[in-house]
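Heads up, one of the protein chains got dropped from this complex, but the rest are sitting where they should.
Per-chain residue numbering starts at 1, and chain names A and B are given in the order in which the chains are listed.
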Amino acid sequence: MALPKPQKVLTLSESSYLVEVLKGMVLTMGHLIKNIFDQDRFRTIEYPDVRKPMTARYRGAHRLLLRPDGGLKCVACMCCPTVCPAKCINIVAGEAENDPAEKFPITFDIDMLRCIYCGFCVEACPKDAIRMDTKIYEINAYTRSDMVHSKAYMVNLMDGLKPEAGAAYRAEQGLAPDGYTNADSAPEGSPR
Amino acid sequence: MSEFWLDMLVVVLRCVFSVAFVMNIVPLMIWGERKGAAYIQDRPGPNRAPIDLPNPADLPRLLSAALRGEPLDYKPVVSLRAAGLIHTLTDVVKLAFKEDITPDHVEKFYWFIAPVIAMSIALCTFAVVPFGDSFLGYNLQVSSLDGGLLFVLAMTSLGVYGIMLAGWASNNKFSLLGGLRASAQMVSYELAMGLSAVVVFLSAGSVSLAEITRQQGEALSIFGLVEIPALNWNVFSPFGLLAFILFWVAVFAETNRTPFDLPEGEAELVGGYHTEYSSFRFALFFMAEYANMIVAAAVTATMFFGGYNVPLFSGAFLRENADMVLAVLGLGAIPAFLGLAVVAWKRRGRPFYAAIPSDDPRRNEPAFFTAVWLGAAAAHGGLGVAGLMGGLTGLSALVGVEGLGADLLVFVLHVSSLGVKVLIGGWIFIWVRWTLPRMRYDQLMNLGWRYMLPIALVNVFCAAGWIILRHELFA
Partner (left out) sequence: MPKVKINDVEIEVPAGTNMIEAAKLAGFDIPHYCYHPHLSIAGNCRMCMCEAETPRGPVLDIACNMQAREGLAIRTESDKVKAVRKSVMEFLLVNHPLDCPICDQSGECRLQDYYMDHGQYDSRGIEAKVGKHKRQDIGDLIVLDAERCVQCSRCVRFGDEVTGTGDLRLMNRGDHTEIGMFPGTRLEHDYQGNLADICPVGALTNKDFRFERRVWYLRETDSVCTGCSTSCNTKVCHQEGEVFRTLPRRNDDVNRSWMCDPGRQCNSGVGSLDRILRPTVDGVAVPDAFETLAARIKAAGAGRTGFVMGSGASLEANWALLQVVKANCPGAKVFSVAGNNAGAIAKSDGLLMDADKNPNSAGVALLAAWFGGIGGAEDLRAADLSLLVVLEDDIITRLGGNPAEAIAYFGTHNNPTAELASIVIPVAHVVEMDATYVNRQERVQRVRRATNPQGEAVPAYQALEKLGAALGRAPGTSMPTATFSAMARAVPRMNGLDYKALGASGRLLAPTVQPVAPAAPVAEAK
């Protein structure tokens, strides 16, 4: 087997390795000593305790918004599943009998395993019914089926199943998010 | 009869001590490896696994709950992370409880004994390393073999069997390649290693490690002009230094450490010889690597750096001035521990503590460590005062054994001296690993056969000439 030839003729000190090795070791030791005496040099974020501030436009987990009367804003127009490049949104539309909106999603599931967080669904929504402004990025579960976020989950995302996310959200925004109403205050019989 | 049992007890104690010495440094080394790597690479490294200490007031309740076999639920007061030291502990727990998988295709018998060989050989080698001059007349060495150094060389050769068997018995081409590399590497570097050791034989006139160490405790004479006490280390002779460098490089190859860790070259060999191992069998290989490093560092320290000898202070000197030494060391340690306490206390201001909730038990960690260091300072102060008041002489008189106190102090100092040398050696292993990239296999062989072997050969002859010359000139 032909071995690759060295590109450059090494000087004696280089080819004896020793000097170069010692130079390298001085470099690494320099880093070590600097880091021992000044630990603020680390760029590491101690994640669960210290969190990176998310930008205002960060796309996190989806949430569904409610109308002021407590009904779901979504009217199942199918714009989001149409634009979704990952085909992760599954909506079954139904007729809302006593609602002027007429149409509502019987099921509204987002398969977060498929979602690529492109935000097209938010852009496409004519009703401002879906947003990705929760800044929730810890989207995880023990089963595949739990990774499918249901309508009930996404409506209550801020207060119901992820209270800590809701608290963090309001603390950061300084107010309740726009269009957000507590799930418990929704009147009886409104479509969910 | 009782003398026989006493001897037996001493033998057992020596064995236990030597194993404990190695096995206690292993977790420290693993921690040093991780934290050192992290700091060299500008990151904080392991710092999360905690031990949650309960409020002492809860202890009786928890104890009774534990006795009844009930779950222990308590609100921790201090969450002890100790800069990542706990991670080593959790690793042991993890490795011990992981599923132990035996693949169908392995050669069962050899596969089972390979990690045992690797680990036990590493521990056996330490048997001939002296860890103190004497304690009440007993040798501080498991086995005072006359051919101690030869035993070391023999054992390091055997050590590769564990890896070779693992590689072969795994019945897997990657593992087999790892095993082959290990054995080829061992054969190549053992020659340079043995020849470097010959220089030490020649200067000591003996292959007994106890004798070699004892000689290194004598005064270093520079051309008969100046004498430096207790510093006659082999590394301070011209050919000894070269022999040390060759020996140390060969040790890297023998212990399969970077830049010579080709047997487990994960980029090309998956996991190398331990690809098929999991759970505690893997842990044995893992620990054997560190045990090998510790033993190699201990042997190197013994051969070239005076072994257990405290530099500048001979054993006889320390024994004569035991109380004064204790006083100086004890009182001298106080500022060091106070400094550590200050550092620990100041860590409360780090951004991390600002980010965690106010009732997080990790918040109390700086205070806990401040207390620990203050306690250590107080304890050392106490020892210093005891030394000032002649406590060691008093102890000997109290027990009624001549020189017990002084021997105790010298034992501790010698073991510490060896321990510090081993840790420095171990740190160099780590430091080199996180500095140098892995060598290519042909480079490895080139270095071993075409450079190190000739240099080592020439060095032996030169060293022999030098020794004769020195005898003629200065004896």
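Keep this in mind: contacts are C-beta pairs under 8 Å (C-beta built on N, C-alpha and C of every residue); 3 or more make two chains touch, one makes a residue touch a chain.
Just so it is clear, the structure is predicted and the values come from calculations on it, not from any experiment.
Partners of the chain left out, restricted to shown chains and counted across the full complex, are A.
Of the candidate positions A:Met25, A:Met54 or A:Ala93, contact with the hidden chain is made by A:Ala93. Of A:Cys79, A:Cys115, A:Ile136 or A:Met154, it is A:Cys79 that touches the chain left out of the display. Residue A:Glu102 is the one among A:Glu14, A:Asp69, A:Glu102 or A:Glu123 that touches the chain not shown.
Taking the whole complex into account, chain A touches the unshown chain at residues 75-79, 82, 93-95, 100-103, 126-127.
The rule is short, and it goes like this: only the chains that are shown with their structure count from here on.
The centroid of the Cα atoms in chain A and the matching centroid in chain B are 47 Å apart.
Considering their complex, residues 3, 17-18, 21, 24-25, 27-29, 31-32, 35-36, 39-44, 46, 49-51 of chain A touch chain B. Touching chain A in their complex are the following residues of chain B: 36, 39-44, 47, 245, 350-352, 355-356, 431-432, 434-436, 442, 447.
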